[in-house]
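All protein chains but one are shown at their positions in the complex.
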Amino acid sequence: MFSILRTIWDVFLHAFAKRVTIQYPEQKAYLAARYRGRIILSRDPDGGERCVACYLCAAACPVDCIALQATEDPNGRRYPEWFRINFSRCIFCGLCEDACPTYAIQLTPDTEMSEYRRQDMVYEKENLLIDGVGKYPGYNFWRVAGVNIGGKDKGESEREAPPVDLHSLLP
Amino acid sequence: MPKIHIDGRSYDVAPGQNLLEACLGLGFHLPFFCWHPAMGSVGACRQCAIKHFKDEADAKANGGRLVMSCMTAAEEGIRISVDDPQVVAFRASIIEGMMLHHPHDCPVCDEGGHCHLQDMTVMTGHNYRRYRFSKRTFRNQYLGPLINHEMNRCIQCYRCVRYYREYAGGADFNAFGISDHVFFGRERDGVLENEFAGNLVEVCPTGVFTDATLKQHYTRKWDLRWTPSVCPHCALGCNTSPGERYGTVRAVFNRYNSAVNGYFLCDRGRFGYEYLSSPERVTLARQRRDGVRADLTPEAALAQLTQAAAGVAADPPGRWIGIGSPRASMESNFALRQLVGAERFFAGVEAHEWELDTRIAAILRQGAVHSPSLGEVERCDAALVLGEDLTQTAARMALSLRQAMRQQPLREICDPLKIPHWLDHAAREAIQGEHGPLFLATTAATKLDDIATHTWRAAPDDVARLGYAVAAALNLDQDTAGTVTAEWRAAAAEVADALLAAERPLIVTGVSSGNRGQIEAALAIAAALAVRGKHPAVSFVLPECNTLGLALLGARPLPEGMDMVRFGLAHGAIVVENDLFRRAPAEEAKAFLAQLDQHGGHLVVLDQIRHATADAAELLLPAAGVTEGSGTLISSEGRAQRFFTVAAPTPNRAESWSWLEAAQGHTPALDDMVAQLCALVPELEPLRQAAPPATLRLAGQKVARETHRFSGRTSIDAAIEVSEPKPPVDPDAPLSFTMEGYAAQPPAALIPYFWSPGWNSPQAQLPYQQRINAPLRGGDAGVRLLEQVAGSQFPCAGEPPPRFEPKAGRWLIIRLYHLFGSEVLSGLGRAVGSLAPDAYVALNPADAERAGLKEGDAVRVEPDGRRGYQVPLRLLPELPVGVAGVPAGFAALDGAGLPHWGTVTAEAPHA
Partner (left out) sequence: MLESPYPLWSLLGILFFALNIAAGLIWLERRLLGLWQDRYGPNRVGPFGLLQVVADMVKIFTKEDWIPPFADKWVFIGAPAIVVATVLMGFVVVPVTSGIVIADLNIGLLFFLAMSSLGVYSVVLGGWASNNKYALLGGMRAAAQMLSYEVFMGLAVMGTVLMAGTFSLGGIVQAQARTIWYVIPQFLGFVLFVIAGIAETRRLPFDLPEAESELVAGFHSEYSGMKFGMFFVGEYIGLVLISSMITVLFLGGWLGPWLPALVWFLIKVFGCIAFFILLRASLPRPRFDQLMTWGWKIMLPLALANLLVTGAIVVAVR
């Protein structure tokens, strides 16, 4: 009984406490670099597209709002022919970022993406791809992958031995 | 039934299995690499280790020793442990070893998502590479447009080379190098020659060999929408699972059916799907009026077809004819027959071939012979092939026959040595090069020659005579045995002895030689064997996916239909999925179209692809391909199998039967069509059981076509319209177009794809089987229509044809078959089309020399009374003298009624 009364009193005292509200948009809240906002596709340190169109983000997405189509350039480097995120379905859970093996897909601390038409919430690759490495500098998937792409032959990846000479009988 | 003890619990298992098979059959998750259900065990990878206890005391004391489960027989009372910490650790260390050199590729590897290595790595719990040194690398090879090579990913399980060389009989692929440097590939870059090389894609447990056609439009297995389908590219009716995404078919996977294709497909069946997106597809309805072509909306097209259908009904009888097709489903042919009437329904098959087709249908319908399934072919132990180049005309049967030829050596060599048949390399070592009796009597060399006991090359009539000679040799009570066909007496005696000695003799013949005598001879042999107390099987090879179905449905021969137009008895024709220029001599087809035009007649064509007939059509309607519609096909075995659409319906495409039904004001429904068909043709009644009806619900649900991981459903169409529409509904199948549906195993005819928890690779089919290599749970898909009737009289077999006599300056022009190119649809595909040969005419070198012709010369091949064509000359030493070969599928000569006498002359230089 007393605790109820004390609760009422304590709550009443909050009338004189400092307000916690941030008066958006005049004031902006601080969003950490790892905040889960608008999704982008990043580039590797060499300026190439990081996305290798492995479909893992699409598979991880719980609302199935990511669709893409893989294709390859003449040198065998795989990339998405098109990449679409339906942000009107996205729940910004960040599972796509967790699933991404190349750090290509990243969530950014940008939340200001309201539209009057829902159709405008559908982002294509040209709306998603940025000219930077995002949160993860330095990593380039193709430097460790075993496939050869233009400018990198077999055996030239990190921790790779030169290709085996098939005509040698030495063990 | 042996009782085995696994981790203290007892299980009954089927006899004759090894422990790996037994454990997998019981649902244990035991990892493996080198073992394959069809290829047995070699114990190379050491991945399937288990603990084997001496006795109960040993098991209690936790003693035991490591053994490879694939190399140990599941014998009565054996005690093993799958979960023992020691074996679990051992298996983890094995996979860690395999992963030492495995590249960091999964995101860009086409195998990812249906990779056996991924599954096994997860299953054993290995997840971090401790080895810090560099990975060995290989350079890849170009293996052709069908298969991609990425050698870095290899784990040296040897499955590929075992499959390619030992199972499929290929020679141009091998393992090279030693130690850490073992390389699997060809001696140098080049297209893999074997017709079954595509199975490497499913045999390889990782991404060394991947589907190069899938790579063109790559999609993960989990993102594909699958459906149970049947291969439309030959008459064997292999079960397939085509996978579709964004409206196009991306890949075709094998769909296990123990009675038909088992684990393997031929390359035409696996890669032929690309024709679906060929520029030759009919995508829009079109009309041609006064020489002007215009595209039609689906509604306008249907209105015009309705008008035509009304014309059919209103006209005095006989004013419209219908021309059916052996590559259209039963329902499509039946719908056309119902529309125009049985009397005005004609078979869109070359007249000469149609005679043979109807003869074979009559033989099977009477129940005179046993028509074996491919599974039975694989178990036969002696075979005689009359006139069929099986690898090219019925490829999957050639693969089965190759396995069948191991039956006799396995029985006679391995069984006395007590070597189990699944102990593959021990058995192969014991057998060495032995093969069962296989006799090939063909007109040209075949790819089965390497395992044949004896091969004979002869003109089609002579092949038939050999068949008659064998029959005569088997007929003891006939004094005249072999007098008519005396030249074959020695050969016939050899074949007859072998067939008599066999437990399950098989005779294979077909229509590809266009020789009636061969069919009658096969029948005579079967009759004679039956008299001698044998139960022979006779396999008739037919050319197209529903040839037998059309023949069973019954239709009048095509020339009679053309005559009706010529004599003004008909002024309209509806052609379903057919090109008349391939079914009748070009000049006759042209005359037929001209006469239709002349009489102010109408030509309505429904087809998937464009061709000369479609171009001439007044109304052309886009028909659905096998992956885009539903229907039933009857394979050459006499097995009715249902296929269902994988693509969501669009107004611009429908099955031919669906167009025809809609035009008559009916609501098209597959089950109604089947019911009507069964009511009218009672002997097709079992066809109803080919698949469950569309009303079937399992636990209140349909079966899901999409995998439960299917991605992007709220995004795929968002660029067009962000509001998601209601998913399409298939009125003809108990299958949904979405991922929602029955999750457990459906009836075999409704399995869209194989997946089971922990198993994403093609090995996921194993838990669907009753036990390893047995039929699927609930029975295999499809229903056999034509069973042998006990005591049925064999139809009269006729007289042997006269001996073939070469004629000076003239040749018997026959058709030579090619897996790639001889079938119209698959030949339109990008990759398969690129492997198809260009037109040629082949002559025996002696013949060519006599005529003064050299290899590569431009020559004119001209069947008597038909138009001639200029083609380059090829020399083919195996071809008998007096015979000229042209490739089947060469449109200009397909309708010429080959074999046919004609001339091959040097093209006259331009005057």
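For clarity, chains are labelled A and B in written order, and residue numbers in each chain start from 1.
Operating definition for what follows: a contact is a pair of C-beta atoms (placed from the backbone, for glycine too) under 8 Å apart; a residue touches a chain by one contact, two chains touch by 3 or more.
The structure presented is a predicted model; accordingly, all values stated were derived computationally and were not measured.
Engineer: If I'm reading the header right, one chain is hidden. Which shown chains does it touch across the whole complex?
Structural biologist: A
Engineer: Touching the hidden chain in the full complex, which residues of subunit A are there? Just list them.
Structural biologist: Interface residues of subunit A facing the absent chain: 4, 7-8, 10-12, 14-15, 17-21.
Just so it is clear, only the chains that are shown with their structure count from here on.
Engineer: If we count contacts the way the header does, which residues on subunit A are in touch with subunit B in the complex?
Structural biologist: 52-56, 58-59, 61, 63-72, 78, 84-86, 88-89, 101-102, 118-119, 121-122, 124, 141, 144-147, 154-155, 157, 159-164, 166, 168-169, 171
Engineer: Which residues of subunit B touch subunit A in the complex?
Structural biologist: Per the stated touch rule, the residues are 103-108, 112-113, 132-140, 150, 152-153, 176-181, 183, 215, 217-220, 222-223, 246, 709-716, 718-719, 721-723.
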